[in-house]
Each structure stands twice: as structure tokens, then as C-alpha cells.
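Heads up, one of the protein chains got dropped from this complex, but the rest are sitting where they should.
Each chain gets a letter, A and B, in the order it is written, and its residues are counted from 1.
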Amino acid sequence: MSKWVAHVHRVSGIALAVFLPLHFWALGNALELDSFLAWTERPLVKLGECAIVLALAAHLGGGLRVLALEFLPWLDWQKSLAAVAAAFTIAVGLAFALAL
Amino acid sequence: MSFRTQTTLWIAQRASAAVLALCVVVHLVTIIYAVRGGLTAAEILERTRGNVAWFAFYSLFVLAVTVHAPIGLRTVFAEWLGWSGKSRDWFLLIFAAALAWMGMRAVVGVFA
Partner (left out) sequence: MQVSVWRGAEQGAFQTFEVPRHASQTVLDVVTYIQRKLDPTLAYRYACRVGMCGSCAMTVNGVPRWTCRTHIDKVAVNDKLEIAPLRNLPVIRDLVTDMREFFDKWARARGEFHGKTTRQEDFARISPESENRKQVDAGIECIGCGVCYSACDVVSWNPDYLGPAALNRAWTLVKDERDVRTIERLRAVAGDAGCHACHTHMSCTERCPKHLSPTAAIAGLKREIMKATLKGEL
């Protein structure tokens, strides 16, 4: 399971690295923010937003797992960290979806 | 690149990760709270305009991202694209500079 969490961690990182320049660009055009926000109401864009929030949660969950594995003294529960990271991701994704 | 520099990159990656862990939690909570009932520019700007605390927070966020993302991509480029060496490292340095510039432009944009 660790292998899959690590792969998701990597792919979500790539997605975020691609997304961020766009995110910064949109926010940098603060004067036209409302027209941009109108564009984000489109269903496909909303889906994309959900995906990016999931990616952020997944990357955070996976990242905390890596930090725990590398810096905390080695114990058996560290093997369940993969499951915790996955659960956390889903929880955040759901919270965001419900808030929309 | 010497093993010492590579080690420094690893340390910077983990340190920025720790900073980002805090920033991202705050950011996620803010997003989830803010999107309830729709989102408008006015709502966002009302929070950020002239707010030194948000300015400091997002500046730190941008700085941490500028360190963290390129170092992460460095490994991905080597392992999945077979791209390593000086050209890759220079590309990522330029990418980092671009992120920093665009990021601070956004932070200033919603603060000023």
C-alpha cells in the first residue's frame, strides 16, 4: 500500500506544480477576479477544483507520512501510515465537495 | 553537483515541507470555509486587502513553495524523464524564480 500512496504523492505533486503558476497568475490579476470567478462556476472547472483540492490533501497526507517515516523513531505503527494518509485525503476531499 | 549540495537540497525540501504542512492546513480550512455558499472577489479581497497578517502568511507560503516544488520536480525529472545534470538544474532554478515572481505578484495583488 505504501507504494501506491507514494505514487499518488508524486503524481499529485506534479499536478500541483503545474497548477500553481496558473493559480498565481489568476490571483495576480486581482482587478479581473470577479470575471475569472464567473468562469470557475462552469461544471468542468468545478471538477478540476475538486481534483486539485484532492491533490493537495493527498500530497499533504503523503508528505506527513514521509516526514513521520524519516524523522520519528521506528515503530510498527509506521506501517499503517499509508492507510492514514489515504483516509485523510478522502476526508478533506469530501469536506470540500460538501462545502461547494 | 556534490553530495553536500544534494544533501542540502534534501534538508531544504523537508524543512519547506514542514512549513507547508502548516500553511496548507490553514489554506485548506480557509478554502473549505470560504467556498460555502459561493465565492466572490469581494469576499476574498475583504479578507486580504490591507491585512498584514495574511500578507505575511501568504509570503511565507510562496517562499516555501518556491523551495519545495522545484526540488521535488528535480527527482521526478531524473527518474521519470531521464533528465538530469546542469540543464535540468538550471531549468528548475528559472522555474523557481518564475514561481517566486508570480507568487509575490499574486500576494501583493490581493493585499494592495
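The rule is simple: a contact is a pair of C-beta atoms (placed from the backbone, for glycine too) under 8 Å apart; a residue touches a chain by one contact, two chains touch by 3 or more.
Since we're looking at a predicted model, the values are computed, not measured.
**Student:** Would you mind spotting which of A:11, A:51 or A:66 touches the chain that isn't drawn?
**Tutor:** A:66
**Student:** Please output the residues of chain B touching the missing chain, sorted low to high.
**Tutor:** So the residues of chain B touching the missing chain come out as 1-4, 6-8, 10-11, 75, 78-80, 84.
**Student:** Just the residue numbers, please: which parts of chain A touch the chain that's not shown?
**Tutor:** Answer for chain A: residues 2-3, 6, 10, 65-66, 69-71, 74, 79 touch the chain left out.
Here is the rule we use: only the chains that are shown with their structure count from here on.
**Student:** Please tell me the distance, in whole Å, between the geometric centres of chain A and chain B computed from their C-alpha atoms.
**Tutor:** For chain A versus chain B, the centre distance works out to 13 Å.
**Student:** In the complex, go through chain B and note every residue touching chain A.
**Tutor:** So the residues of chain B touching chain A come out as 14, 17-18, 20-21, 24-25, 27-28, 31-33, 35-36, 39-42, 44-45, 62, 65, 69, 72-73, 76, 98-99, 102-103, 105-106, 109-110.
**Student:** Where on chain A is chain B touching in the complex?
**Tutor:** Checking each residue of chain A against chain B gives 10, 13-14, 16-17, 20-21, 23-30, 33-34, 36-37, 40, 53, 56-57, 60, 63-64, 66-67, 70-71, 92, 95-96, 99-100.
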